[in-house]
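The other protein chains are all here in position, but one chain of the complex has been omitted.
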Amino acid sequence: MTDGSEAPRFQPGDAVRVRKAYPVGHCRTPFYFRGVQGVIERYCGAFANPEELAYGRSGEPAVPLYRVRAKQADVWSDYQGSPRDTIEVEVFEHWLEPCPDRSPAEETSR
Amino acid sequence: MPDEQEALGVHDLGGRINEPFQKDEHDYEPWEKRVHALRELLAQKGLLRVDELRRGVEGLGEAKYERLTYYEQWIAAICQVMVERGVVTDDQLGRRIAEVKDRHD
Partner (left out) sequence: MSAHHHHPHPNQPDEEDRPRTHFQVMEIALRELLLEKGVIAAEELRVVHEAMDRRGPHNGARMIARAWFDPGYHARLREDATAAARDLGLEPTWLKLIVLENTPTLHNLVVCTPCSCYPWPLLGLPPDWYKSRAYRSQAVDRPRALLAAFGTELADDVELRVHDSTADMRYLVMPCRPAGTEGWSEEALARLVSRDSMIGVTPALDPAAVDARADGS
């Protein structure tokens, strides 16, 4: 088990984008969330990679897992609901890239 | 981009299903609870990761994914993984399934 010596790349509040990628195996990053811009809500810890566990492999080294928050209006082009509505999804670090052009002032406060 | 849809997993349902939501529930049947218990015990013993189970269910393909009930999907996937891991052979399983059927016919 990884001792967590690799520090998590992202901090709560960081603006991130979920990568668009199309792997063929067991993937837990929902299709609807790929390409979405959001912010890190929290770092959950490092966990064995499900994409590898699914095939009987160890999934090590453990991968940092985050909860990413986005506005529903940024996820669905035809979202019917309040502009305040949000969605939070658990996303592994290798699916995230920094998004520095996004203003933190736009974020919904907790 | 239309081709993106080819990359969708059968299980990846967020925002895809327009059929009306039904607030159904049923009491779990004994065989369903047995599947659940079996899965938990195998997981405790390190013989079945939840991720393997999920991958097995996803691998059933679209038709079965839509048609089979939840625990039908689970037992099918658990059997698949047990054969993959060599806990049982497919031949053993196939013969025992036939024998159980005969027992109850």
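Things worth noting here:
Just so it is clear, A and B label the chains in written order, and each chain counts residues from 1 on its own.
Basically, a residue touches a chain if its C-beta (ideal position, glycine included) is under 8 Å from a C-beta of that chain, and two chains touch if they have at least 3 such contacts.
Keep in mind the model is a prediction, meaning the values are calculated, not measured.
Panel shows chain A; residues 28-30, 32-33, 44-45, 47, 50, 65, 67, 72, 75-76, 79-82, 84-92, 108 of it touch the chain omitted from the view. Residues of chain B that touch the chain left out of the display are 9, 11-28, 30-31, 33-38, 40-42, 44-45, 47, 54, 57, 66, 68, 70-72, 75-76, 78-79, 82, 87-88, 92-93, 96-97, 99-101, 104.
Everything below uses one rule, namely that only the chains that are shown with their structure count from here on.
Note: centroid distance chain A to chain B, computed from Cα atoms, is 27 Å.
For chain A in complex with chain B, the touching residues are 22, 24-27, 30-33, 50, 53-56, 59, 76. Residues of chain B touching chain A in their complex: 4, 7-9, 12, 14-15, 49, 51-52, 54-55, 58, 84-85.
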